[in-house]
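What follows is a single structure, and I will ask about it in a moment.
Left out: one protein chain. Kept in place: all the others.
Note that the chains take the letters A and B in the order they are written out, and that residue 1 is the start of every chain.
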Amino acid sequence: MRPVTLSLAEIAALCGGRLVGPPDLALRGMAPLDEAGPEQLGFLALRRYVRMVEGSRAGAYLVSAELEEHLPHDAPRVVVDEAYPAMRAVLERFFPSVEESAVVHPSAVLGRRVRLGRGVRIDPYAVIGDDVVVGEGAVVGAHCVIGSGSSIGTRTRLHPHVVAYEGAVIGSDVVLHAGVRIGSDGFGYTTVDGEHRKMPQVGRAVVEDGAEIGANTTVDRGSLGDTVVGRGVKIDNLVQIAHNVRVGAGTLIAALVGIAGSTRIGRRAWLGGRASAVNHLDIGDDARVTFGSTVTRDVDPGDTVSGYPARPHREHLRAQALVGRLPKLLERVERLEAALAAGRPGDVTARSAPR
Amino acid sequence: MRPVTLSLAEIAALCGGRLVGPPDLALRGMAPLDEAGPEQLGFLALRRYVRMVEGSRAGAYLVSAELEEHLPHDAPRVVVDEAYPAMRAVLERFFPSVEESAVVHPSAVLGRRVRLGRGVRIDPYAVIGDDVVVGEGAVVGAHCVIGSGSSIGTRTRLHPHVVAYEGAVIGSDVVLHAGVRIGSDGFGYTTVDGEHRKMPQVGRAVVEDGAEIGANTTVDRGSLGDTVVGRGVKIDNLVQIAHNVRVGAGTLIAALVGIAGSTRIGRRAWLGGRASAVNHLDIGDDARVTFGSTVTRDVDPGDTVSGYPARPHREHLRAQALVGRLPKLLERVERLEAALAAGRPGDVTARSAPR
Partner (left out) sequence: MRPVTLSLAEIAALCGGRLVGPPDLALRGMAPLDEAGPEQLGFLALRRYVRMVEGSRAGAYLVSAELEEHLPHDAPRVVVDEAYPAMRAVLERFFPSVEESAVVHPSAVLGRRVRLGRGVRIDPYAVIGDDVVVGEGAVVGAHCVIGSGSSIGTRTRLHPHVVAYEGAVIGSDVVLHAGVRIGSDGFGYTTVDGEHRKMPQVGRAVVEDGAEIGANTTVDRGSLGDTVVGRGVKIDNLVQIAHNVRVGAGTLIAALVGIAGSTRIGRRAWLGGRASAVNHLDIGDDARVTFGSTVTRDVDPGDTVSGYPARPHREHLRAQALVGRLPKLLERVERLEAALAAGRPGDVTARSAPR
């Protein structure tokens, strides 16, 4: 994407930052320190990347206040207290969103009684079933397949290759990335005489307003009742949301997470990458599950859990540290045994516990 | 989906349950206790959800015998011994499957020598290669791409966006969900002078009769020989089945599982969500791999394994419990050392092992 040109003063104004250097310095876009060229704004917000300042060719910097001292003292810069909101404000101006023309491509296949709001865009080869409603200003990407009876809210954007099964409910201001599947059948069978018979999956899949779901993520329909991705929930790529899961408003779920059937996640929770949870659990509001952890019991609101199986985070860290020290512990037990066997208990000396 | 109306007596008859309450009470569909309205049948089969009885607005209940006592004594209900088969029987009547018209959509692209059985439905924009055979009554969803020389059995249903590579063999009564990939190349390279050269992947991918495969799951073709998903196997979403894996009949594989190359899984095995297995293993008939476990050695028939790396389940539980008690064990060693160092072995008292 090609950025527009902004002056350093405009950048400082956009994010309420302190300007150091020539106000009319012209900049075209933003880049990490090691990639920025002389016309670009370099971005420094993490101590980890201070080491890249030396080789940086950036024309100016957007820097968080506590790292300013690591820049050359004469480097043109905008200094801010909170770097990420500032970055967001600046990027939105460097890369203004492009108006796309609202057209229903002639190759799109529309079912009966489809209702399209004003300004809807339907891209090539989209296939839309009967009785579907698409809200004002929504975009249905190329090759999307929308099952009969589904609804899509206003301003929602479906990137190419999204599939919504029959009866999916997708709110307003939602973003679904390429390859997302909404409303596929849950994994439910009952075994009779050694044969797995499919449990009809007759519930709905509901994605509430403002949610965003990453590429190739799957959200199954409810078995009975609904699977719900709540308001403003953000889900990364390749995540599995099983039948009847409910994800509370504002929760963040990173890539490759798997949530098994009927588990309920509260509001504003956070699940790190590749975390997972077994079925029929309650994970409370504001809970945190760290990267790669496997939750097998309910998690109280506000708790942070880690490990396999997940335990309170501090407990997990302490246990992990002790596992690392097992060889030493074994040696100490051997020394005790040897001293006692030799009849010389005095050979043992007391030690304080490792922390 | 809109359910038909059934009376409480009809419901009792359908699942062989005991009727309590007015036989002609009309119900429209089924829902979890906390979602069911006064025209719906609430479903109660797990003790965990007894707490939801109090607030439930369900018009009647389908309840397993051992939980009946938790319902209000005058609640209209059908009481059954096995709740899930009953649920299945009732749901199939509430939501009878709709006859879909058998049509080859004019936008479908068919190769040469394609043979379509009677009553086949091909949806918009499906692309079918040369020499493909599609059995009677099969459904090929919108946008599916079926490689040359593939075969699809009778009554098999491909949801939208399935891709089968060249020469895939898909049996009868199979269900493939959106985004399933059958017969993609396995991950096989041989490294010559530091360059990874691709090993030709010339085997087949075979999905046997009655299998069901979840959304965005991938099944690679064999390198030499076949990759086989056996008869009646059920696989959930986002699972990876590598080249030359063989999954025995009736095995269940939950979401996000990964099975590495050439591993063989027996019949009626069960792999919990996010489990995985390294390559060239044998996992026996009726084996169970618990949620999130990583199998690195052969598993004997009937065994249950857990953990990373997976061990016999009981051993794993015991080791996990002991890891949690490491801080205490460390304290005991310290106490021993202190007592001996101080020349007062009598300070130590014997304790029985924690179980």
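Definition applied: a contact is a pair of C-beta atoms (placed from the backbone, for glycine too) under 8 Å apart; a residue touches a chain by one contact, two chains touch by 3 or more.
None of the values given here were measured: they were computed from a predicted structure.
Note that of A:Ala31, A:Val104 or A:Val133, the residue touching the chain absent from this view is A:Ala31. In the complete complex, the hidden chain is touched by one of B:Val104, B:Val127 or B:Ala341, namely B:Val127. Within the set A:Gly16, A:Pro124 or A:Gly194, the residue that contacts the chain not displayed is A:Pro124. Of A:Arg57, A:Lys234, A:His280 or A:His313, it is A:Lys234 that touches the chain left out of the display.
Residues of chain B that touch the chain left out of view are 109, 125, 127, 143, 145, 149, 161, 163, 165-167, 179, 181, 184-185, 187, 189-190, 192, 194-200, 202, 216, 218, 220, 224-226, 238, 240, 242, 244, 256, 258, 260, 276, 278, 280, 294, 296, 308-309, 311, 315, 318-319, 322-323, 326, 329, 332-333, 336, 339-340, 345-346, 348-354. Along chain A, the points of touch with the absent chain fall at residues 1, 3, 29-32, 35, 43, 46, 48, 84-85, 87-88, 91-92, 94-95, 105, 107, 123-125, 141-143, 159-161, 175, 177-179, 212, 214-216, 232, 234, 236-238, 250, 252, 254-256, 268, 272-274, 291-292, 307-308, 320, 323-324, 326-327, 329-331, 333-334, 336-338, 340-343, 345.
Note that only the chains that are shown with their structure count from here on.
Separating the CA-averaged centres of chain A and chain B is a span of 25 Å.
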